[in-house]
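These notes are about the structure you will find just below.
Note that one protein chain is taken out, while the other chains of the complex remain in position.
Right, subunit A next:
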Amino acid sequence: MKQYEYMAKAVLAEHGIPIAPGRLVDSPQSAFKAVTDLGAVALKAQVLVGGRGKAGGIRFAATPEEGAKVAGDMLGMFLKGYRVEKLYAEQKLPIEKELYISVTTDRNTKRPLVMASASGGVEIEDVPDDKIIKHYVDPLVGVLPYFGREMAQALGLQSSLFKEFSDLVVRLYQIYREKDAELVEINPLAVVNGHLVAADARLNIDDSALYRHKELPMVEEGSKLEQRVHEIGLAYVELDGDIAIMANGAGMAMATIDAIEYFGGKPANFLDAGGGASVEPTAEALRVLVSMKPKAILVNIFGGITRCDDVARAILQVKNGEGIPVPLVVRLVGTNEEEGVALLNREGIQAYSVMADAAEQAVHLAKEAR
C-alpha cells in the first residue's frame, strides 16, 4: 500500500526527520489561507505516481491570491491518469543541493538495502550506478550509528551535514522496519541553509503486514472494479483487451494471458481465482468477468487442490442464475475432472482438456464477436 507524500512526511516527522512546514489543501480558499500563514509555497499534487514535477504536478505561489488561483487550476486535473483531489502546500525552500536516500528490500541478497547519492532530485533509475552508494544491512544486526557515518563519509559530507546524515540513516531504517516498508525514500533530500530537509518522500507498506499497522491511513489504489475484486480476496489486474480470463494460481493466470496474446488475442484482465478456491468465490469471480462485458471468457483450470466439479458447479450457478451472455470457453483438467466435465456437458457446455486449444478457441470466438 502506497502512502501519499503528506502521509509519508508525517511518519518522517514522527521519527525526528526534518520536513518543511506544510499542510493539506483541498480548495482555493484553503490554499489562500495556507499561503497567508506559510508565505511562499510549493503546491504539490497528492497522487501515487512518480515524476509528478515534470507532469505539471508541482507549482509555486508567492501570494495568497496566486495560491488560490493555482490551487483552482490544479484541483480536479488529471496527472498520468490520476485525478488530483488534494494538494500539499509546503513552504518554499531555498534549496542549495539535492541528495537522495532510500531503504528498500533487495530480493537477491534477501537483505535491506540503503542507497544514497549526491545526485538527488531525479528518479534514481536515471542516476548512473557509479554515483549511487549501496550499503546492505544484516537484518539480525540492524543499522547502528557507524553504518550511517560510513555512508556519510562515502558521500563526502562534512561537519554538520555528516552528523545529520548519519543520524538520518538510522532513523530511516527504523521507519523501514517498524512500518514494514517495502520502500522508504527521500528524494530530494535537500540541503537548506546548511541543514538536511526531506523535500519529497515516498513510503510503500508491505500489504501482507497491514494487519499490524492499524495506525496508518488506508489508501486504496486501482480502479473501482479492481478494488471490488480485491475485497472478495482475489488477485485481479485490469488490462485493456476484450477476452476476460480466470485461472487458478498466479502462475497459471499469467500463463493464460500470455497464451491469449500468443494466439493474437487481447486479454481484458488477470484473475487468480486461488489455488484451492471452492464454489462460491469461483462463482463470484466469474460474475465479475461477466460484468466486464468482454467479447469472450476463458476459464483455465488445472485442478490440483481445486476440484474440477466445484469449478463446474460455480460455472453452472452463474449460467443458470444471472446468465453468461458471451461466448464461454472452459478448460478443465485434474482432480475430479470427469465429474466436472460431465456436469458441464449436461448443460451443453464443452470442456477442453488442452490449454492451447482452449486459448486459441477463445481468441477465435472473440474475433467473431467483434
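To be clear about the criterion, a contact is a pair of C-beta atoms (placed from the backbone, for glycine too) under 8 Å apart; a residue touches a chain by one contact, two chains touch by 3 or more; residues count from 1.
As a convention for this text, contacts and distances are computed from a predicted model.
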I want to check something: the complex is missing a chain, and I'd like its UniProt protein name from "Sugar ABC transporter permease", "Succinate--CoA ligase [ADP-forming] subunit alpha", "Glycosyltransferase family 2 protein" or "Cytochrome c-type biogenesis protein".
"Succinate--CoA ligase [ADP-forming] subunit alpha"
Please identify which residue in A:A116, A:V169 or A:M355 touches the non-displayed chain.
A:M355
Among A:V192, A:A255 or A:M292, contact with the omitted chain is made only by A:A255
For the chain left off this view, which of A:P21, A:P139 or A:P217 is in contact with it?
A:P139
Of the residues in subunit A, which ones touch the absent chain?
105, 107-108, 110-112, 123-125, 138-140, 177, 180, 182, 206-209, 211-212, 235, 237, 239, 247-255, 257-262, 267, 270, 272, 275-276, 302-306, 333-335, 354-356
